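The following block contains the structure, expressed as structure tokens.
A protein chain is absent from this complex, but the other protein chains hold their places.
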Amino acid sequence: MKILMALIKKEFLQIIRDPSSIIIAFVLPLLSILIYMYGVNLDSVKVTLGIKNDDPNSEISTLVKSFGHSKYVNSIVFNNEKELTEAITRSKIKGAVIIPNDFSTKLSRGQSGDLLIITDGSEVNTANYVQSYSTSIANGWLNTSKFRRLANPVVVNPELRIWYNQDLNSHYFILPGSISVTMTLIGILLTALVVAREWERGTMEALLSTQVRKIDIVLGKYIPYFTLGMISMMFNVFLCVGVFKVPFRGNFLVLFSVSALFLFTLLGVGLTISSKLKNQFLASQVSLGIGFLPALLLSGLMFPINSMPKFFQILTMILPPRYFITFIESEFMAGGVNSIRLINAFFLTILGLFLFALVYKSTDMRLKN
Amino acid sequence: MIEYFRRILALIKKEFITIWKDPKSRGIIIAMPLLQLFVFANAITMEVKNIDVALIDRSNSVESRELISRFEHSPRFRKFSYVADEKEFKEKIDNQKVQIGIYINNDFASSVKSKKTVNVLVVADGRQTNSAAIAGGYAMQIINSYNSEITGVQGTSINPVIRNWFNPNLEYRWYILTVIIAMLALVITLLLTALSIAREREMGTFDQLIVSPLSSFEILLGKTIPPLIIALVLTLIMTLIVITCFKVPFAGSIWLFLLAVFVSLLSIVGVGLFISSISKTQQQAILGVITFQMPAVLLSGFISPIEDMPLFWQYLTWINPVRFFMVLTRGIFLKGMGFQDVFVNLIPLIIIAIITLSLAGWTFKRKLD
Partner (left out) sequence: MNTVTITNLTKTFNNLTAINNLSLDIEKGKITGLIGADGAGKTTLIRLIIGLLLPDSGNVEVLGLNPFTQKPELVSKIGYMPQKFGLYEDLTVIENLKLYADLKNQPYDFDKMLEFTSLEPFQDRLAGALSGGMKQKLGLACTLLGTPEFLLLDEPSVGVDPISRRDLMKMVREMISPETTVLWSTAYLDEAHSFDTAVVLDKGKVIYNGKPHDLASTPQEFEEKVIELMGGYKNEPSKIAENYTYNKTFNFDPSPQPSPTRGEGENSSISLPNSPQKGKDVITCTVEADKLEKKYGNFYAVKNNSFCINRGEIFGLLGPNGAGKSTSFKMMCGLTKPTSGTARIMGIDILKNPAKARSNLGYMAQKFSLYGQLTVRQNLQFFAAAYGIGLLDRKKRVDEIIEVFDFQDVQNQKSEDLPLGFKQRLSLACALIHNPPILFLDEPTSGVDVIARREFWNHITSLAKKGVTILVTTHFMDEAEFCDRISLFYKGEAIAVGTPDELKRQAALLNPSPKSSPAREEEGLPTMEDTFITLIKESEE
């Protein structure tokens, strides 16, 4: 016990002396939350559209105007088809709406009028926005224009409700979710080099010739970085809830308990890399390679896991952030849903224990050569 | 002059040996990006599939079953569970057993028969705000088309005729793959460059280089070319895989593509070497890389469009090489971007490369003390 305390104290002193751990724990969360807050926006995306009106009917010009009035669209009027084509190719506009010359004629006859919508398919997301914005603006215009009397009544009216986030404010789910990605980086970066460093600098050889036990070495790494990681986690949550006012409907005690499990698995990832490779260069390469992109792209934050092919859905089960994202989104937005808390805590515990065993096993008490 | 090339050649050869000789390091550099390309290509999609639905059908009529069968025939929806009451309905959604809930009231059949407006409630789980909105949209579409069917084909309506240029079926994979190439090239280039100088500093070999008659410029060239070549080869291999295995059409000029990739990678090499040159240890270097990589990816326009960011953040993206890199890969690949447009995007990259590389070279001299 005394030995373990001494190792923990040593690790803390090293953390204090080396500003890089502190930067990882506090500057990284701040930087990332600022980016997710101001640089990432997934809901009210504004697109620039080109409009070309070939229909001289004066009523149609109000359709062009309603494109101009929409808060989701920046519209630019074109008269020349060639210019419009070029503008799309050059990404000056993300799409275009072309009103054919028989549009008003057809509408006034009680027929359906074709509205040509062109999108830039090289940006699939934006193309989808162009489609839905143009269609809904046009439909909205139709319901207020003089042609509305000729339109069919709506019988079955779908009423969409988005529970937990009725305003579709993407920051409400991006910010808590981003904590998961940031913590993944922090957990791995803090620990990926710490064991390798001791081997490289020869301090491990000196440690191994004292009465230090394997469990002391392992816990001597886990405990200090766990403490630092938890402080960083609290700082993250403080930024989210305290500074950026993301509504929190859950229980802080539960939030931090599951965060602790999450951190436990992340430290396991970093320490496994470090104790297996025993080399700072390789450990850095691996953690740079696997640290960020999988956590961002495969964890369910940006892209739905449910839509992946079965095999890849199973593959994501080894990613700790996947569980934490599900949990933290639910804890923030829906409050306490016990089944979600339990199932994700369960998987994190299993992963964490497995990684702990792996770290323990990879900790060598003798030199290899 | 020949002397000059010989010296640089020797530096390059040395760098190649250091990178290639260690089988572990070689494995990481080759396997990691290719594996990730494969996983990301298959797993990432913006489409929402496999949607499970909770249903309350209070009407329990021919009409309501007709509407439900529309959902059952849609490939996007998977499982339907009929629930007895609102409590169970809420429970299913809370526990994320289903992503969508549909509630049909008991006056549904009678209203449809009498062509009176009736609401059908669609509830989506907003904790995954993005997919909730998309899944909700699908449900609305199905209900709307059911509506126009029962109201008959007559009457004024707008018929959107959609043309998706460059990607007619809006294949998400086409988009994500052209982006992922740039992302993985970024990761691999940073990983190759960021540690190279920091590591030589830690080992003491950098002093040895400085004491030799090699000039800062020669050392810089020796540090730039090998990672550039390796990253270039890997990027081209990835491109080939994208074209042959994933059947993404290559619309542009291969020479322009090569030029664009070369200049983009050069600018990233510059950033990596700059980070490395100001780092005293490998730990600092990897920290620097992460602080650059995370914002570079998030603010590249891939996660959310640049035009949508606050002005300050938009300006910030001007120093982000990934932003231009992505525009170029996607543009040349899918849109067949011409020389003039490529050139416009190359200018900022060239400026970034010049600035970062000169700063890195300058620190060699300045770091004497």
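Each chain gets a letter, A and B, in the order it is written, and its residues are counted from 1.
We take it that a contact is a pair of C-beta atoms (placed from the backbone, for glycine too) under 8 Å apart; a residue touches a chain by one contact, two chains touch by 3 or more.
All values reported here derive from a predicted model rather than from experimental measurement.
> Among B:Asn42, B:Ser215 or B:Gln314, which residue is in contact with the omitted chain in the full complex?
From the options B:Asn42, B:Ser215 or B:Gln314, the contact with the absent chain belongs to B:Ser215.
> Per the definition of touch given earlier, which of A:Ala6, A:Val64, A:Val254 or A:Leu315 contacts the omitted chain?
Residue touching the absent chain, from the options given: A:Ala6.
> Would you mind spotting which of A:Thr144, A:Gln166, A:Thr210 or A:Asn251 touches the chain that isn't drawn?
A:Thr210
> Extract the touching residues of chain B with respect to the undisplayed chain.
Contacting residues on chain B, toward the hidden partner: 2-3, 6-7, 9-11, 13-14, 17-18, 21-22, 203-205, 207-215, 368-369.
> For chain A, which residues touch the unseen chain?
Touching the missing chain: residues 2-3, 5-7, 9-10, 13-14, 17-18, 198, 201-213, 365-367, 369.
The rule is simple: only the chains that are shown with their structure count from here on.
> Hey, how far is the Cα centre of chain A from the one of chain B, in Å?
From the centre of chain A to the centre of chain B is 12 Å.
> For the complex, which residues does chain A have touching chain B?
Per the stated touch rule, the residues are 18, 20, 23-24, 27-28, 31-32, 35-36, 38-43, 45-48, 88-91, 107-108, 110-128, 131-132, 134-135, 138-139, 142, 147-148, 150-166, 168-170, 172-173, 185, 189, 192-193, 197, 277, 280-282, 284-294, 296-298, 300, 302-304, 306-309, 311-312, 315-316, 326, 329-330, 333-334, 337, 339-340.
> Flag every residue of chain B that touches chain A in the complex, lowest number first.
22, 24-25, 28-29, 32-33, 36, 39-40, 42-51, 67, 93-96, 99, 108, 111-112, 115-133, 136-137, 139-140, 143-144, 146-148, 150-168, 170-172, 174-175, 178, 183-184, 187, 190-191, 194-195, 199, 282-287, 289-291, 293-295, 297-299, 303-305, 307-310, 312-313, 316, 327, 330-331, 333-335, 337, 341
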